[in-house]
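Here the complex is missing a single protein chain, while all its other protein chains stay put.
Should a chain be cited, it is by its letter among A, B and C, assigned in written order, with residues numbered from 1 in that chain.
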Amino acid sequence: MTVQDLWLLSPEIAMTGVAIAIVFADFFIDNKRTLSYMAALLLIVPLLLSLNLWFDVIGDTEATSGLFGSLVADRFALFFHFLLLGITAAVITASVQYVERLKGLEGEFLALVLFSVTGMLLLVSARELISIYVALELTALPAAALAAFRRDGLSIEAGLKFIILSAVASAVLLYGIVFIYGYTGTTNLEAILTRLGDLPSDPGTPFGSYAVLFAVVMIVAGFAFKMAVVPWQMWVPDVYQGAPTPVAAFLSTASKASAFAVVIRIMYTAFGSDSLSQDWSGLFAALAVASMLFGNLLALGQSDIKRLLGYSTIAQAGYMLIGVAAVAANTSNGDPLAGPQGTMYYLAGYAFTNLAVFFAIIAISNRTGSNEISSLNGLSKRSPLLAMLLTVGVISLIGIPPTVGFMSKAVVFSAAVNSGLLWLAVVGVVNTVVAAFYYLRIIRAVYFEEAEDESRITADAPVILATSVAVAGVALFGAVPWLILRLAEKSLDLLAA
Amino acid sequence: MTLENVLLVSGIIFAIGLYGVLSRRSTIALLMSLELLFNAVVIAAVAFSRFTPSAGLADAGAVTANEVRAALTGHVFAVLVISVAAAESALALALIFALYRAKETVEITDVSEMKR
Amino acid sequence: MNEAFEVPTVVSFAFWVASAITIAAAIMVVTVRDVFKAAVFLAGSFIGVSAIFFLLNAEFVGVVQILVYVGAVSILIAFSVMMISDVSHGSQPSRARYASVTVSALVLAAIAVTVYNTEWTLNSGLTDPDAIAGLSGTFIEDEIASGEGRVRDASGIQASDSQVVQTGVLGDSTGTVGALLVREFVLPFETVGLVIVAALIGGLALMRPREGEPDPRGGG
Partner (left out) sequence: MFSEPLAWLIIALPVAAFVLNGTAVRAFLGPQSLVAGWITIAAVAGSFVLSIFALESVASDGATIHQQHDWIDVVGLHLTFGILLDQLTAIMFVVVSGVSLLVQIYSQQYMHGDRSYTRYYSFMALFTAAMLGLVSSRNVIQLFVYWELVGISSYLLIGFWMERPSAAAAAKKAFLMTRFGDFGFLLAILYIFSVNPEYLDIPALYEAVGAGAIAASVATWIALGLFMGAIGKSAQFPLHSWLPDAMEGPTSVSALIHSATMVTAGVFLVARFFPLFEASNVMDLVALIGAFTAVFAASMGLVANDIKRVLAYSTISQLGYMVMALGIGAYAPALFHLFTHAFFKAGLFLGAGSVHHASGTFNMRFMGGLRKDMKWTYWTMVIGSLSLAGLFPLSGFWSKDEILATAFERESGVGWVVLIAGLVAAFMTAFYMFRAIYMTFHGEYRGGAEVEAEMARNANLPEPVGLGHTHRHESPWMMVAPLIVLATLAVVAGFLVNPLFDVGPINKHAFATFVTERNESVFSVDQHGDVPAGAEESHLPDAVHAGAEPEFNIPVAAVSSVMAAGGILLAYAMYITGAVSPVAMGRRLSAIYSVLLGKYYFDELYEDRIVVRGFYNRLARSLAWFDTAWIDNVNVQLAKLTANVGRGLANVQNGQAQAYAAVMAIGFVVVLFAFLVWGS
């Protein structure tokens, strides 16, 4: 390990430091609100270190890798560093009130969130399959504990379901990794690409060989669990419903983003050759269709808003997968990275959107104590501000312009059209029409239903702040999409090189 | 003992573990089945280490230290997987205890309040 | 297959015995009604697996397997079974057996199809006696153990390193694995430490009683 390695690893190291610092600060700080603010503010350190690396990387023609190739601090990783740290800061800010009510477990809650984020940072930076697996576990185990954190029946059920199913997914993923290792003799993503090029490939078999086919499907299945993609999405609605709302918000944005990041990295690095990408493009297209249909159809009948958002996140994962499926191999004139670029923009936009919705719900359920859609009835009178913020978020989820939800769909669909997947874009459009039905129920409850309890809802200032920031992002990045798209474009130019 | 046979043994243990995960009612027994899944993975990793070192080994007459390292990656993999699985089972046990305290049951079938 | 690389008959026989024991124990783990007995069979199965590791020249992994699984995990599970009193005698029989068998059989079929249809790059073409010794025997001679660190490039494979030399320091595969753990795989190795810490914090937080539980259905 050299100084250079430490430097490349500095955001993750700092993140670990923050987590441990919070564990210890918990002993000394009695005002737990301060502790939350401290955790949110300390995120500046890894953020600054990531920024520093970003400016270091700009101008380099080759990815900056370290630790014997197991780590890479390229712009792709750093893009997700920014996103993940931003999400974390927002989630911690929004859950200040929730943390205060934990009574004795405040430090643990924050530390677990921070450990999970450390895992995500490692996940998006790792370029070696064993590291990726371990980092994945570092994100999953704290998440399972967090899901059970309310410690009532529903919450424990959520945690238990999450950890059991996550373990199954891990085992599947591991089997895939082992087969790749066995077939190519390495776990380094770039080396896998080289090896696969050297090894003989059977044109009649998908992916050129049974072992690679098996491994790719298993690896995709393992990550699809985290991405909430059909048919590995089963845990999502239950865990979202049972877990504390801040945790559900965290899972639906950060966990999903990091899983997409690592899938894009693995697919474009290890299996990025033209012949292979043809094959997995079809796989992702099929999974995208299944996810959109399943998520949208099941969301229609939900009455619990968190459960509804759980199904919604499955459908949204389907839209994002359209971008992953839109690989250049299918086209003659398309840009090789338009698809992942669209997915990155979508992920960022979705993070803003979904956080806005979840935060608004946190603010409301802090007061009403219910997660039924009917608890939103008459919200426009009880709190016009929250009603407005929630509405903007939902409008973005539906995909109505000029929000980021519309623009990101437009970008992803256009990438699909460019890579010859017009049919996939059409399926996506059909689904946006179906989705309007159930999202509209939220707006309807907010504006058009009578409230049983007419008393005003006054939300805690931090929640309002976090929600407003998220809503501002929804509006800003919808109106000025190139801000993120340019960033994503820059991030990607090293990935496919 | 050929590579295929060892992998088959690994596959059989994987399938047995999966059967346990799908059918056992007791969460503790379910946890044991999960450990079988991980063990199957570890067997496969070690088997690959033993039988299929890197592709480079096959065509080059001489073997280099790096290639030996590549071959032993499977062992490293095995050790790390075992450690992570142990941590995972510890947390899962904690959850099972919490479940027992909250609901006086450890049957996975009783943990199905949330559905549809 | 290279003569020198062939697995001795004794080892092969031992492998089949160990596999049979492991599989039998594993089947007992997932079928026996008494969870405590299942825990005992699990330990047996772990021991069988570690035997397989030894037979595959993976001494280090075998030792870790015994330490972690047999020594820690099985005991932990056994204790849990004893602490949750009604588990050992009141365990319900397995359910949906036929469906589960079908699904498991399908997965096994998928694995088998893959395994037998893949042309694995076996080291049958290997001629270098040192390499064969390093991979199949107990000892390898390697510069890694001498502590001369070499920097590898991003791909990590085609590095500028020399051949295995006879004059190196003597070491078995354990040494090499150890060196790998703190060099090439230091990142996952350290991360595992974090995983354990996180699991510990999570487990403690879930187990610890807390004063005045928050409103159990408090939205939040």
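Basically, a residue touches a chain if its C-beta (ideal position, glycine included) is under 8 Å from a C-beta of that chain, and two chains touch if they have at least 3 such contacts.
Treat the numbers as computed from the prediction; the structure is a model and nothing was measured.
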| item | value |
| --- | --- |
| Shown chains touched by the chain that is not drawn here | A, B, C |
| Identified contact with the non-displayed chain, of A:122, A:217 or A:289 | A:217 |
| Chain not shown: contacting residue from A:98, A:183, A:235 or A:250 | A:235 |
| Positions on chain C contacted by the hidden chain, ascending | 95-96, 99-100, 103-104, 106-107, 110, 113 |
| Interface with the undisplayed chain - residues on chain A | 160-161, 164-165, 168-169, 172, 204-207, 213-214, 217-218, 221, 225, 230-232, 234-235, 237-238, 278-279, 282-283, 286, 294, 296-301, 334-335, 337-338, 341-342, 380, 384, 388, 395, 400-402, 406-407, 410-411, 413-415, 417-418, 422, 425-426, 429-430, 432-434, 436-437, 440, 444, 447-450, 481-482, 485-486, 488-489 |
| Sites on chain B contacted by the missing partner chain, in the whole complex | 18, 21-23, 30, 108-109, 111-116 |
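Basically, only the chains that are shown with their structure count from here on.
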| item | value |
| --- | --- |
| Distance between the centres, which are taken as Cα means, of chain C and chain A, whole angstrom | 30 |
| Between chain C and chain B, distance of the C-alpha-averaged centres to the nearest whole Å | 7 |
| Computed distance of Cα centres, chain B from chain A, in Å | 26 |
| Residue numbers of chain A (touch at least two other chains) | 130, 133-134, 137, 141, 144-145, 148, 151-154, 159, 175, 179, 182-183, 185-186, 199 |
| Interface hub residues of chain B, defined as touching at least two other chains | 14, 17-18, 47, 52-57, 70-71, 73-74, 76, 80, 84, 87-88, 91, 94-96, 98 |
| Interfacial residue positions of chain C with respect to chain B in the complex | 7, 11-12, 15-16, 19, 22-23, 26-27, 29-30, 35, 38-39, 42, 45-46, 49, 52-53, 55-58, 60-61, 64-65, 68-69, 72-73, 76-77, 80-81, 83-84, 87, 91-97, 99-101, 103-105, 107-108, 111-112, 115-116, 120-128, 130-131, 134-136, 140, 142-144, 152, 156-159, 161-164, 173, 176-177, 180-181, 184-185, 188-189, 192, 195-196, 199-200, 202-204, 206-207 |
| Parts of chain C lying in touch with chain A, wherever the complex brings them together | 110-111, 113-114, 117-121, 151-157, 183-188, 191-192, 194-195, 197-199, 201-206, 208, 210-220 |
| Contact set on chain B toward chain C in their complex | 1-20, 22-26, 28-29, 31-33, 35-36, 39, 42-43, 46-47, 49-59, 61-76, 78-80, 82-91, 93-98, 100, 106-107, 109 |
